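First up is the structure itself, then whatever we jot down about it.
The complex is shown incomplete by one protein chain, all other protein chains being positioned as in the whole.
For subunit A:
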């Protein structure tokens, strides 16, 4: 049985050209970029070129890119780094209840150290209100961290509006764009963010690599200390093959933005039409009007997520109850709790299907048909 992987928001397979690039460079550009000899300088050039590609993809300058080991490290660096660098200016942080755990748990850690954190609510579509941000701002606020697009339900947040609101405030503005990068086009000047996190493995790049965009002159205290790599902002030997592979993945994503978006929208339509035709009772979680097209989170009336997932899995369909990072145990999703409240049926009957590279319309049709079968069987 062919497995159909509908969990691209958890992680994605590497693009064949990306892995080819990466393994080629492992052999040919293995030098340490900090070495002063020719093999080191050769490696440095590859590093600089790759960072240029990454910077340009979000409208940044190459020196504003800090390579990290992934999205979680980028989020930790953004939040700890800002809090510690600006602790003398204030101790208040604003975030939302639907952030990734790399943001939420880092904020909770800071609360234990005397910082005050406001966790903004969201509406039933999973969207933060700009007005709430405005009302939460105080003279003591040093950081606002709101994700670009939610990883569980796909709702896109009003980043640009918050960015323009914060233009008149001293607070640093961070957005976790891990789930949106490579899917949505954005520009840091347009968004007016100061810090932005991304990860490679969500867009068919390698695992273990990501970056934090840091607007020039944005205060940030390093979290990984040691050598003077990344302009003294992040120590550790540069992972050049992975960084170049990341740049390659970004190049491929950029060349296919429109095609990919349309494809994912058509996947969503096909999936939902199939459910409609079978008269399945469901509703989509998230903001249908403004969503990441590769995330489709569906609440199936009367279903139970655990047996549903097991059945999907047995049918060869890899989907998820929410974020993979928390999926080890099926705890109710904090995102759905924020949207619907504790005890809501959606907490027990929602499945996330997420699309990506390598999927065809046929695959999605098969997955939708099997989903219908399972719902009908379980409903009996």
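Criterion: a contact is a pair of C-beta atoms (placed from the backbone, for glycine too) under 8 Å apart; a residue touches a chain by one contact, two chains touch by 3 or more; residues count from 1.
We take it that contacts and distances are computed from a predicted model.
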Absent chain [UniProt protein name; select from "Aminotransferase class V", "Phosphate transport system permease protein PstA", "V-type ATPase subunit C" or "serine-type D-Ala-D-Ala carboxypeptidase"]: "Aminotransferase class V"
Per the touch definition above, residue among A:59, A:158 or A:208 touching the missing chain: A:208
Contacting the left-out chain in the complete assembly, out of A:194, A:238, A:263 or A:346: A:238
Residues from subunit A at the interface with the omitted partner, ascending: 3, 5, 7, 10-14, 19, 23, 26-27, 30-32, 34-40, 69-73, 75-76, 100-103, 105-106, 108-109, 199, 201, 206-209, 223-229, 235-242, 309, 312-313, 316-321, 323-328, 330
